[in-house]
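Structure provided below as structure tokens; questions to follow.
All protein chains but one are shown at their positions in the complex.
Letters are used for the chains, namely A, B and C, taken in the order the chains are written, and counting of residues starts over at 1 for each.
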């Protein structure tokens, strides 16, 4: 089976997930700036954060399937599992907002990000196994530095939310990890080269 | 007419149906795990169940139209009928949740699944008739074991919900049937071969 | 410009319009059949009616752009105008439901259908003018019997809603007109041939 329809369906689902979160934004009760900041300020920030996360997954999904020609049944379901974990993001985002960054909702948000990362990893592994020895995807992700670092950010965010008094600080780790993905790869490569001794 | 636009439109509708159900998830009132489990636990499980069902239909729809090159007017409408029955799933899921698995909503959910299965069957029959004697779809669905077994699960689920005191047990049959579809076909074939005497 | 992206965008908008109406369905307050019929019965019927209308427009849009290769700026905007009138249908449907078929909402629903029909006509005219003397679309719609009859149904529905005590009767005309579009064209042709003297 060709990948065009899997891509089209995933695009549709991601387009909806990335957009419906705006429906969760509370209209400020007062009609001035302080009303906007007080009633919707947190909501706007977490909307931006979750928008960026879905954007990251869309960009990565886009790159990954650029290297895939055909898909088998298992890949379809691994892709659906990824979409399922991402589709929970509007819910966990809304809960985190409504609780004003209470401990449990922040932890659940972090676990949601972790679940999506795991689902993405499984999808990647399945495609590589299906492509066999000459897998172009395996070569492309060979030095997937960001993918290897990200789990530590999630872990740090979840642990911080659990241990520190102000759980909102945990969100900073999730935001930092998102920023990491926004930096173009070349710049990271250069950073790594500067830090490591050249062979 | 080529099938590309029918597929694109169906993908759009299915992407929306599979995603908007997350809007129905109630944000927990308290900010701890017990609040999440108590207020949203059932909702998350039925969301997962309905997500899997829509996923099954998308995968099957995907496979079916893989074997179709051209569509006539009747197929367009049979496809719309299938989308209509599936579009009711967010509604019946929400009602079942809100009623905490009361008898009637569980039965209505089962009937919704049955209606979707019938609409899918009609769509399949129309395509096969339209393709004529050499229909590749007819050959592909020749031994559509899952399709033949599924109605018994729906019936069992609906009857259980009607007769047993805890109607939620009926949902177990719908979930079991969904699991059946998740098992790759080869494994089912092998199971059947093991049970049946080899000719 | 090629039509593929206009079709994809229209498919997206129509897929959303046809599906979000299900969000307007009220979850029944009680958990039995009488609750379903009383709280959601009208809603389900008008949802089905509006689903069929959007379906009719999708099928016709599909057929029309089958005969179009390139589009100019004016056609893009006429298409957006059609999508705008159709996007109001979830709103007018919800108002009609909530008012239990009061006079004004039924009339507004009829005017919404009329506005969509006019926008479709303008879109068709623009494409034909753009295609010039050899327009394949002009030949295809040459004997567009349904298109010519439909306005009388809308008019009859609106007038009935205005004049008769039970405005809901006006909805019967809108439903009858939708049924007319579901009948395959050949059958209508035959009916016309039987009624008219053969030349």
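Everything that follows uses one rule, which is that contacts are C-beta pairs under 8 Å (C-beta built on N, C-alpha and C of every residue); 3 or more make two chains touch, one makes a residue touch a chain.
Here the structure is a predicted model, which is why all the values come from computation and not from measurement.
Colleague: Among C:49, C:80, C:140 or C:168, exactly one should touch the missing chain; which is it?
Modeller: C:80
Colleague: Looking beyond the chains shown, say which of C:108, C:122 or C:156 touches the absent one.
Modeller: Only one listed residue reaches the unshown chain, and that is C:108.
Colleague: I'm checking contacts with the chain that's been left out. Which of C:23, C:140 or C:162 qualifies?
Modeller: C:23
Colleague: Hey, which chain C residues sit against the chain that's not shown?
Modeller: 1, 5-6, 8-9, 12-13, 15-17, 20, 23, 73-74, 76-77, 80, 83-84, 87-88, 90-91, 94-95, 98-99, 102-105, 108
Colleague: With the missing chain put back, which residues of chain A would touch it? List them for me.
Modeller: Within chain A, the residues touching the omitted chain are 7-8, 11-12, 14-16, 18-20, 22-23, 25, 27-28, 31-33, 35-36, 40, 48, 51, 55, 58-59, 62-63, 66, 182, 184-185.
By our rule, only the chains that are shown with their structure count from here on.
Colleague: Quick check for you: after a Cα superposition of chain A on chain C, what is the rotation angle, between 0 and 180°, in steps of 5?
Modeller: 180
Colleague: Using mean CA coordinates as chain centres, what's the chain A-chain B distance in Å?
Modeller: One centre to the other, that is 28 Å.
Colleague: Cα centroid separation between chain A and chain C, in whole Å?
Modeller: So the centroids are 40 Å from each other.
Colleague: Hey, what residues on chain C touch two or more of the other chains?
Modeller: 12
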